[in-house]
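One structure follows; several queries about it will come next.
The complex appears here without one of its protein chains, the remainder shown in place.
Chain IDs A and B follow the sequence of writing; residue 1 opens each chain.
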Amino acid sequence: MPTWQLRLLRGRPGGSPRLEIYRVELPAEAYLIDAVEKIWAEQDRSLLFRHACHHASCGACGVRVNGRERLMCITPLREFSPDRPIQVEPLRHFPWLGDLLVDVSPMMRRMAEVGFAIVRQDELTADRPLPEGIERITRFEDCIECGLCLSACPVMAADEAYLGPATLAAIERMLKEPRGGDTARLLTLADDPHGAWRCHSAMECTAVCPSNVDPASAIGRLRRRLIAERFRRWIGGGR
Amino acid sequence: MSYHVIVIGAGSTGAAVAHDLALRGFRVTVVERGEVASGTSGRNHCLLHSGGRYAMRDPESARECIEENMILRRIMPEALELNDGLFVALDEQDLAWKERFLAACEECGIPAREIPVRQALALEPHLNPNILAAVQVPDGVFEPFRFCLSFLATARRNGATVLTYTEVVDFVFQGRTVAGVRVRDRRTGEERVIGGDIVVNAAGPWSGRIAAMAGVDVPVVPTAGVMISVGRRWNRMVINRLNMPGDGDIIVPQRRTAIIGTTSWRVEDPDFIPIPEDHVRLLLDRAERFIPGYTRGGIRGIFAVARPLVGRRGVAADGRELSRTFECFDHAADGVEGFVTITGGKMTTARAMAEKAVDVVCAKLGLEIPCRTREVPLLSYRAFFD
């Protein structure tokens, strides 16, 4: 069984963070989350990290792996070589709580502000006859609110008030399928210097998204909608 | 009333217990050594049981499941995919169970109905076309992290304190009565004592370890299971094999994935569970029988976690033979006052487990406060971060 080297960012707020090497034996079929969990279980119980579902549904285990935002639970060890350390650091642009742990509540509060519905009609079944007794089949929205896109976005680095890719993508989803949401309020939220117009198209959100959300495209569609709304207001004579 | 109850564990059971306690007016502190749902609950198969799976072997558990299934649909719609489930017969042997299965479901109050194979295949085009029968039941899917967060968010709104990354290291006694717990804040390393009138142990497969700290024994059997998530959602509904519960006989779809599970073996240490390679092979083999080409979208994740099954004292059985129902232990029976363990069960029955545990807590304190968790809708999981 190969021995993997992990270089984890360790430390607590107030102190200076450092990178420490850990060695852990696991089969190549294992995932990065298994390696980190094993280090916690067998080597260092003070290691802080977030995880829950281990199959990219809860969005808890986002980190930076060799600089790039990933979910540890779907990052297979076989992608790496046992000869070179795998560097694992916490997500950027969130308050740091220590080791690999960050506080995601600022993002969650923004998502709550959008009121993004998380269950939708299963688009695949929309055109199929359902068995008697089933009115509809629902499924969760794609966004798992993991925060990878916020960490990868260079604009988030410079503008604390920026709504961020996940939130803008959520607004765009809600506008497309409002499910009782207040669309006028959502448009106002997005039509702001720190909203849809703040994006500089670095495209990293879409590149790191583990869940097919494609925030970059969503922001583009959102802007087209906002421009159309403005034209409508001009032609409609004010308001 | 200002009784203070400490709940150990922020998985589904601890979260539901905290909610129930807060709703009945207790002061509540939840201590959890990791993230919410970082143990068994998080790595759940995500199945909102209709009870169909246990109807034939474990009717008590099946009845609990269908009742709670219907309650959860009312109180936490945001954490559920309502997509129903199918029990399919893959061969003659499965088919032979059909009548008994339908009768058992009826007996347990599970609305099960046979649908024509053609209709099942129209709805589930990736399903093995050679299935011999299909029975539809009200299974569903939940998002385990949000499931727990919803309970905790509501508990917090009602005054509960939730301390994550806070590990119980010891119990504090006054004579033979538990008077609180000593905890370590894993962020600062600092230890402190939290005093409480009652301590509820909701640590799942770790509840044996917690109970041992208080000097009592809990017959919990950590029984691991492997699950595999793939890169494509092949099925809309939950697909079960129409047979007795066994290994690799259920594929739970969720969002854009499908998860095959499970296996079952007893483990000593639930902290880290190495995944047996032969279990992975077995699961993939079985999945292929339901959905030919199951791994064509790639394997996305492989994970294992321990279930907290309750062993009957003096009974040596483990794994599939053990009931999925739950038990609440008042350790006054073991000579320790002020300490209750709630364990076993399914995530689907977390609310009922909490109701039972809090009834025991009330009885111990001589209180009569009715449980309201059946009716009160939960807040959004996002409210946990307010």
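As a working rule, a contact is a pair of C-beta atoms (placed from the backbone, for glycine too) under 8 Å apart; a residue touches a chain by one contact, two chains touch by 3 or more.
Definition applied: contacts and distances are computed from a predicted model.
J.: What name does the UniProt record list for the absent chain among "Succinate dehydrogenase 2 membrane subunit SdhC", "CoA-substrate-specific enzyme activase, putative", "ABC-2 type transport system ATP-binding protein" or "Transcriptional regulator"?
T.: Choosing among "Succinate dehydrogenase 2 membrane subunit SdhC", "CoA-substrate-specific enzyme activase, putative", "ABC-2 type transport system ATP-binding protein" or "Transcriptional regulator", the correct UniProt name is "Succinate dehydrogenase 2 membrane subunit SdhC".
J.: So which of the visible chains would the left-out chain be touching?
T.: Those shown chains that the absent chain touches are A.
J.: Write down which of A:Arg12, A:Arg185 or A:Arg221 is the residue touching the left-out chain.
T.: A:Arg221
J.: Write the list of subunit A residues that the hidden chain touches.
T.: Residues 64, 66-69, 92-96, 106-107, 150, 152, 154-158, 160, 199-204, 206-207, 214, 216-221, 223-224 of subunit A touch the chain absent from view.
Everything below uses one rule, namely that only the chains that are shown with their structure count from here on.
J.: Between subunit A and subunit B, what is the separation of their C-alpha centroids in Å?
T.: Going by mean C-alpha positions, subunit A sits 26 Å from subunit B.
J.: Could you pull out which subunit A residues touch subunit B in their complex?
T.: 12, 27, 29-31, 34, 37-38, 41-42, 45-46, 48, 50-60, 73-74, 97-98, 101, 104-105, 108-109, 111-112, 118-119, 122, 124-125, 128-134, 136-142, 144, 211-212
J.: Which of the residues in subunit B end up touching subunit A in this complex?
T.: 34-38, 41-44, 46, 77-78, 80-84, 111, 113, 115, 119-120, 122-123, 136, 143-146, 165, 186-189, 227, 229, 233, 236-237, 253-257, 259, 269, 271-272, 275, 277, 280, 300-303, 305, 380, 382-386
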